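Here it is: the structure, laid out below.
Apart from one protein chain that is not included, each protein chain of the complex appears where it belongs.
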Amino acid sequence: MSHNPEAASHPALQHHFDSMEQQHGATTLGMWLFLVQEIMFFGGLFTVYLVYRVKYFSAFAAGSNSLDLTWGAINTSLLIGSSLTMALAVHAAQTGRRKLLVLFLGFTMLLGAGFLGVKAAEYHEKFEKHHVPGASFKIDLNDPGQKGFKGVDANNAQLFFSLYFAMTGMHALHMVIGLGILGVLLVKSWKGHFSPEYNSPVELTGLYWHFVDIVWIYLFPLLYLIDRYHHY
Amino acid sequence: MRFTLPLFPDEASTMAGRVDALYFYLLAVTAFFSVLIFVTVLAFAVKYRRSKHPVPVQMEGSMPLEVAWSVIPLGLSMVMFVWGASIFFSMNRPPRGALQIYAVSKQWMWKFEHLDGQREINQLHVPVGRDVRLTMISQDVIHSFYVPAFRVKQDVLPGRYTTIWFQATKPGSYHLFCAEYCGTNHSGMIGQVVVMEPAQYQIWLSGGAGEGSLAANGQKLFRDLACDTCHRGDTGSRGPDLAGLFGKPVTLQAGNKVVADDSYIRDSIVNPANKVVFGYQPIMPTFQGQISEEGLLQLLAYIKSLEASKTAAPAPGAAPPAAVVPQTRKTK
Partner (left out) sequence: MSVAPQAAESRTHYLNADYGIRSWLLTTDHKRIALLYLVTVTLFFAVGGFLAVLIRLELLTPVGDLVSSDTYNRMFTMHGITMVFFFLIPSVPTVLGNFLIPMMIGAKDMAFPRLNLASWYMLLAGGAITLYSLVTGGIDTGWTFYAPLSTTFSNTHVIPAAVGILIAGFSSIFTGLNFIVTIHRMRAPGMTWFRLPLFVWAHYAASLIMVLGTPVVAITLVMVALERGLHIGIFDPRLGGDPILFQHMFWFYSHPAVYIMILPSMGVVSELVACFARKRVFGYPFVAFSSLAIAVFGFLVWGHHMFVSGQSVYAAMVFSLLSFLVAIPSAVKVFNWTATLYKGSIAYNTPMLYAFGFIGLFTIGGLTGLFLASLGVDVHVTDTYFIVAHFHYIMVGGVVMGYLGGLHFWWPKISGRLYPEGFAKLAALIIFVGFNLTFFPQFILGYLGMPRRYHAYPEEFQVLNVMSTAGASVLAVGYLLPFAYLLWSLRYGPVAGPNPWGAKGLEWETPSPPPTFNFDHPPVVVEEAYAYHGGQEDDVVA
């Protein structure tokens, strides 16, 4: 790495790096590796879900049918929208537009919070229908919305909902953490920490946020959409 | 402390000799390469010690050597693979006509059920020179049926049958161990496989079938649990006809075909919602938790004994229909 004294004096350059370039390269690779291991982490849950989807086909199809498609679709658009605003925020940072950066970070947070609000509403509905796994889990065949569970083993249905909560819950946890990071970024952006020369925290947060979005892009079809209109 | 130093286990089954032959090949290869490396390292360490060889000769490598010491071990390993796989294949294909015995394992004992009705705990009597097939299940955690002298082992699972077979070659009493850690008394879950001459075995067999054959008990259970209410065997009955079912292909609700083996029948009783036959309603209640594994085995034995003509009552100790090789390895 070239030993450029001017680059070495950038306030954001950490002492063990030789240049901003090296620092940027390292932190970017670090974030990609982190995302790869996140894929393996979620991958474990997805594997279990897929194994049991095949094994307990009717229970899981009934489970999917009992999820609210409208809310799911709204969430999908909220999250995709937030990825757009995040990408625009990164661009604003790269072009030195502080106010725009703050605005787009703010919108991203808003849309993310909206997603979490919808999720909370969905969870609440599951709670009311006694679809939360545990001692109080039960299927009520008298409820017209739960007719699809006729003939289905309650244990298998509970397994579907366990995986539903585990997967969407893990995803939501990652979104909460993401919102926290975005909050910190928002404050730093407002204070003018970022510039065209130094904006990798924004860029890397963008990577993380897009990853969380992609996880949802997989969750939505696998949980909500497939076998939607399967009738027995 | 009694000073006995056994160094090699008894060979008491038809499989033992095959396993030991492969073992000796592995030992030979291991000994050869271990000695080769040890001697070479030692020889180089001495011959090229610094006091005698102060100036090292630098060398980069040798492609021919790298190829040789990759390919030769690969070749030797492939012999091991094919040989081992062939033994394994035999271990997993119980021969036709094997004597069928059932085993239920639980924390911390082995329960064996002979078709004629004899029950044994922690002891299994078998005749010498005859193929024996054990169909096994656990009531709780995973156990493992292991007879070192026979060189066979098979995990025993909850919720699913697994199978092991062997043919004993020498009368005697051999250790039976549980080989999958199962809790507090894992090391106490041991017993004996008692191998008897055919004459002795017959005497033993006739000695103790106090409670009726498995199939007869199964028939009784079938009636007590009112299975015959729906599985009447006539047209219009709410449940499929079970006569001659065992071993035949069955089409399920989703259109897929499965073979009616041991596990299928058991699953149909404890988890009927997932095994609804095409054309029937999903109305069978689950008997999970209401029938013990022994009870399920009795029902299984009874259903296996149902000939297609469905009029004959099962003979005690009836062997399963000849056309069957149960595929107990299918994961349901």
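As written, the chain order gives the labels A and B, with residue 1 at the start of each chain.
Methods note: a contact is a pair of C-beta atoms (placed from the backbone, for glycine too) under 8 Å apart; a residue touches a chain by one contact, two chains touch by 3 or more.
Since we're looking at a predicted model, the values are computed, not measured.
Engineer: Which residue among B:Val104, B:Val126 or B:Cys178 touches the omitted chain?
Structural biologist: Per the contact definition at the top, the residue touching the missing chain is B:Cys178.
Engineer: Taking the entire complex into account, which one of A:Leu13, A:Ala26, A:Leu179 or A:Leu207 touches the absent chain?
Structural biologist: Touches the omitted chain: A:Ala26.
Engineer: Identify the residues of chain A touching the omitted chain, counting contacts across the whole complex.
Structural biologist: Chain A touches the chain not shown through residues 1, 3, 15-18, 22, 25-27, 29-30, 33-34, 36-38, 40-45, 47-48, 51-52, 55-56, 133-134, 153, 155-156, 158-159, 162, 166.
Engineer: Please output the residues of chain B touching the missing chain, sorted low to high.
Structural biologist: Counting over the whole complex, chain B touches the hidden chain at residues 1-9, 18-19, 22-23, 26, 29-30, 33-34, 37-38, 40-41, 44-45, 48-50, 53-62, 65-66, 69-70, 73-74, 77-78, 80-81, 83-89, 91-92, 107, 140-142, 144, 146, 148-149, 151-155, 157-160, 162, 175, 177-188, 190, 271, 288-289, 329, 331.
Keep in mind that, in the parts below, only the chains that are shown with their structure count from here on.
Engineer: At what distance in angstrom does the C-alpha mean of chain B lie from that of chain A?
Structural biologist: Using C-alpha averages as centres, the distance is 45 Å.
Engineer: Once bound in the complex, which stretches of chain B touch chain A?
Structural biologist: Contacts found on chain B: 253-254, 271, 273-274, 276, 281-283, 286, 332.
Engineer: Quick one: which bits of chain A touch chain B in the complex? Just the residue numbers, please.
Structural biologist: Contacts found on chain A: 55-59, 150-153, 156, 232.
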